[in-house]
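A single protein chain has been removed from this complex, and every other one stays in its place.
Labels A, B and C are assigned to the chains in the order they are written; within every chain, residues are numbered from 1.
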Amino acid sequence: MSGNSIGKLFTVTTFGESHGLALGAIIDGCPPGIEICEEDLQIDLDRRKPGTSRYTTQRREDDVVKIMSGVFEGKTTGTSIGLIIENTDQRSKDYGKIKDRFRPMHADYTYQQKYGSRDYRGGGRSSARETAMRVAAGAVAKKYLRACGVEVRGYLSQLGPIAIENVDWAVVETNPFFCPDANKIPSMEEYMQKLRKSGDSVGAKLTVVASGMPVGLGEPVFDRLDADIAHALMGINAVKGVEIGAGFDCVDALGSTHRDELTPEGFTSNNAGGILGGISSGQDLVAHLALKPTSSILVPGKTVDLDGNPVEVITTGRHDPCVGIRAVPIAEAMVAIVLMDHLLRNRGQNADVRSATPVIPAATS
Amino acid sequence: MSGNSIGKLFTVTTFGESHGLALGAIIDGCPPGIEICEEDLQIDLDRRKPGTSRYTTQRREDDVVKIMSGVFEGKTTGTSIGLIIENTDQRSKDYGKIKDRFRPMHADYTYQQKYGSRDYRGGGRSSARETAMRVAAGAVAKKYLRACGVEVRGYLSQLGPIAIENVDWAVVETNPFFCPDANKIPSMEEYMQKLRKSGDSVGAKLTVVASGMPVGLGEPVFDRLDADIAHALMGINAVKGVEIGAGFDCVDALGSTHRDELTPEGFTSNNAGGILGGISSGQDLVAHLALKPTSSILVPGKTVDLDGNPVEVITTGRHDPCVGIRAVPIAEAMVAIVLMDHLLRNRGQNADVRSATPVIPAATS
Amino acid sequence: MSGNSIGKLFTVTTFGESHGLALGAIIDGCPPGIEICEEDLQIDLDRRKPGTSRYTTQRREDDVVKIMSGVFEGKTTGTSIGLIIENTDQRSKDYGKIKDRFRPMHADYTYQQKYGSRDYRGGGRSSARETAMRVAAGAVAKKYLRACGVEVRGYLSQLGPIAIENVDWAVVETNPFFCPDANKIPSMEEYMQKLRKSGDSVGAKLTVVASGMPVGLGEPVFDRLDADIAHALMGINAVKGVEIGAGFDCVDALGSTHRDELTPEGFTSNNAGGILGGISSGQDLVAHLALKPTSSILVPGKTVDLDGNPVEVITTGRHDPCVGIRAVPIAEAMVAIVLMDHLLRNRGQNADVRSATPVIPAATS
Partner (left out) sequence: MSGNSIGKLFTVTTFGESHGLALGAIIDGCPPGIEICEEDLQIDLDRRKPGTSRYTTQRREDDVVKIMSGVFEGKTTGTSIGLIIENTDQRSKDYGKIKDRFRPMHADYTYQQKYGSRDYRGGGRSSARETAMRVAAGAVAKKYLRACGVEVRGYLSQLGPIAIENVDWAVVETNPFFCPDANKIPSMEEYMQKLRKSGDSVGAKLTVVASGMPVGLGEPVFDRLDADIAHALMGINAVKGVEIGAGFDCVDALGSTHRDELTPEGFTSNNAGGILGGISSGQDLVAHLALKPTSSILVPGKTVDLDGNPVEVITTGRHDPCVGIRAVPIAEAMVAIVLMDHLLRNRGQNADVRSATPVIPAATS
């Protein structure tokens, strides 16, 4: 398959550019009989929506999603679900000035070389605007997973130099940073104020957790659950790193202390992040991702134009000083899509399996 | 597709358990007319082979690969290539004692729950032994890529607490650690001696670099090159984290300093790791991966048996105190397979493309 | 992948029900730089459009297609192309009466059993209305193929008992039957008049020919070109048989007379229909397909209701007495999509191939 699809049995295919007529997606393989309405999708779209606080771009996108097919009398029919978000606020004039030059760290140069031309209006297909459709499709997966007892949630674990110290899920939705640590919010606000004044941008680290996980999701040896999650998260714009569980901390760890032991009362820890041998263990699935600083900044930079001549570039327009913040719902959506796909795949091959071994409870942490 | 295949146009499918009759692979989609012989594959298999130094398992595996089809009169025919490695040294008796219990941090428990039973002989399909076939298939991709000017190489960038400081490619193949920094080899030897005596294990960090990269490999939006590399590397046994370029260091970086600027003379840096918008930029592709400590250690640990009763486990047998070391050729192979696949995919869709923009040279670092 | 996609590199995914808000498609993998506009697609949509003659359903569908993405400044960008056709004339009331019973030979019963419920409005997803999107997507493939010298055309080769005797391409588009034999048109008109009066329906046989074929399209052993064409054509509503070249006539043929011999001046015949060993030979690709009579007729029939009780059914509403007629553009589209996909796949794997053997001209017939 070409590149705009993800998933084997639960497949999401998307289209749409930043400044085209609309964004769209087709969800193929969704089980029938699931109650789905546009509000279910809108909730997550609104969480991702820009312009909700002064710490994100002031560009307004209503992101109103319409379900075009696959749902009849309030329930999924089992056929393909068509989704559309019409583009409203476009402001093409903002982007005319970068038509003939490549923004550093953007996809402008690579699209130009790969395709011989590019849609220069706000990055076209390479714009993070495309992720709205992932969030809409992910919302369908999240609803189904929730009915299966699986909850997929995310939070901001580090903003630039500010790392969180505590995770209180109740705090996450109460602040514009998706920060789970109430004590860190004031410093984050202060930091973002300064950052905006400087016209610069900063990176971020996010964490996604899936709780209530069943045992057995993931297909050895290449379509491991962790491999597919790494694929899904690294495929989000600006992501440069993905970790499962302890991630890179395992490099200088000893096997004797790093391992999660098994007891009838439960696993003693969760350094594995809920995946063993590429298969979910029933422990919480824990993934971390690193997002680079927004490349669109007011600080002048060196680049070349379409003919390869040296020029200077300043990206005006309305951009997030930290793209990581709004990526929380996107990361949740991608993890949900992968879990949904593996849930159906596992059911397809292993529906008959009955294991005599009791399920080990997850570590309580 | 089910889970034992990777790649869309250049597809590798594998079979085989640690203690079965043989390991095998089918390479589908390899271009015709490529000179390939068993020696080409054996070189990398020998680099991965255990028992080559006292820092790896003393288990002997000859890993002699045979090409069963797809090569005629010394050249690939364009049809599917069958590969076989017969298992020789098996020593099943070593594994009998873990037949009825789950080794912590291993796939034993998840396989048992997913499939209702498991091949307990050395981990069966979940054993790293399976990766020998990846190395063999990767060698075919590496040879083709080399003919296209692309060189895929890897090294050990950190062994437990010991991080390298310099990269000298000439040093990598001269020591059993694939360490590129001559000054670090003595301390690595000393560390491994102590580790072995303690019966414990440790993690490692590896780096893979592809130089001579063409511009334009990678398919937006889901099959990005970085997403597929993350999928391929996270799919290697024991890997818990993957980074592209600066990776997690981007979290507290500023956009103004993090970005790689473009000049006619070349990119000014390579924090992006050679990928922009999921498409190769022509800069060196740089990926890092973290491998957890070997789970098979002599230090006793808690676990449960098939009936869920608490028991103690000690993994005797012959195991690597640091699985990361031997994973260097595996990581190279996986990156090569992904690049090969994207080379063919890009050629399929974009063969007609002629860009007017000159190619920007890679950063010299 | 789930069932609403076709093609590996040139992938078409569709959504939409007969009486939903809209039909849609995503074309993924289309090469960049191709001049495409909505008129290009509308031409074939209009050829398929009902209500154009009194021999087809009088149901009016404007079938106006909109390109939502993937085309910028008149050319394809290489990213996914989104297509939409909004449903206008729906007349749901026509279908209320079959809400609780299964129309014989329709998908009503199987959808109900597979999904537990169904969109009973005009067949929902199982309606031939869905094929409008295939025609739109196929038009993109046809345009690209035409630029490569490949022309995909179809005609009606038999209407009920009336088989054509001559093929004059100039005649095909001059009559509502896509009949290539001017002498047969009057009898077809007469036959259809009687058929309509009787409230019955009849089957048809179509032929699709691709001329100007390159040698080498098709991937042994399972993705043979003929296998993929059979898949694409058998996947059209009401199709019950597919033939390549001489098709079923080969059953009582002798090898000595059936074979197409090769001479420097050209092949001596084309019983193979342009495919040898699953790979295009450069001869005209010739495929035939059989379509069953429309199941929606005024003649009363026996069936059961949702509870399994025996009931009688009469399908009123506006239906084609011969669905085969309007299927000509659909069959062309499916063949074009398959050829486009294999053109890209073959280029991806075999772009380097240079054969020393001269191309044998096609048989002149």
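The rule is short, and it goes like this: a contact is a pair of C-beta atoms (placed from the backbone, for glycine too) under 8 Å apart; a residue touches a chain by one contact, two chains touch by 3 or more.
As the structure is a computational prediction, the values presented were derived from the model and not from experiment.
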{"item": "Listed residues B:His106, B:Arg125, B:Lys240 or B:Arg326, member touching the removed chain", "value": "B:Arg125"}
{"item": "Residue in contact with the excluded chain [from B:Gly70, B:Gly138, B:Pro214 or B:Gly266]", "value": "B:Gly70"}
{"item": "Missing-chain contacts mapped onto chain B", "value": "1-5, 8-11, 13-17, 20-24, 26, 28-29, 32-33, 66, 68-70, 72-73, 75, 77-82, 84, 114-119, 124-125"}
{"item": "Chain A, residues in touch with the chain not shown (by the definition above)", "value": "8-9, 29-33, 78-79, 220, 344-345, 347-353"}
{"item": "Residues in chain C touching the chain absent from view", "value": "1-6, 8, 14, 102, 104-107, 109-116, 125-126, 130, 158, 160-161, 200-205, 215-216, 218-224, 226-235, 237, 239-248, 250-256, 258-264, 268, 271-273, 276-282, 290-295, 297, 299, 301-304, 306-310, 345-346, 349-350, 353-360"}
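Here is the rule we use: only the chains that are shown with their structure count from here on.
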{"item": "Centre-most chain [mean C-alpha coordinates]", "value": "A"}
{"item": "Length of the line joining the C-alpha centres of chain B and chain C, rounded to whole Å", "value": "45"}
{"item": "Mean-CA-position distance for chain C and chain A (Å)", "value": "39"}
{"item": "Cα-centroid distance, chain A relative to chain B, in whole angstrom", "value": "26"}
{"item": "Multi-partner residues of chain A (each touching 2 or more other chains)", "value": "1-5, 8, 14, 114-116, 125"}
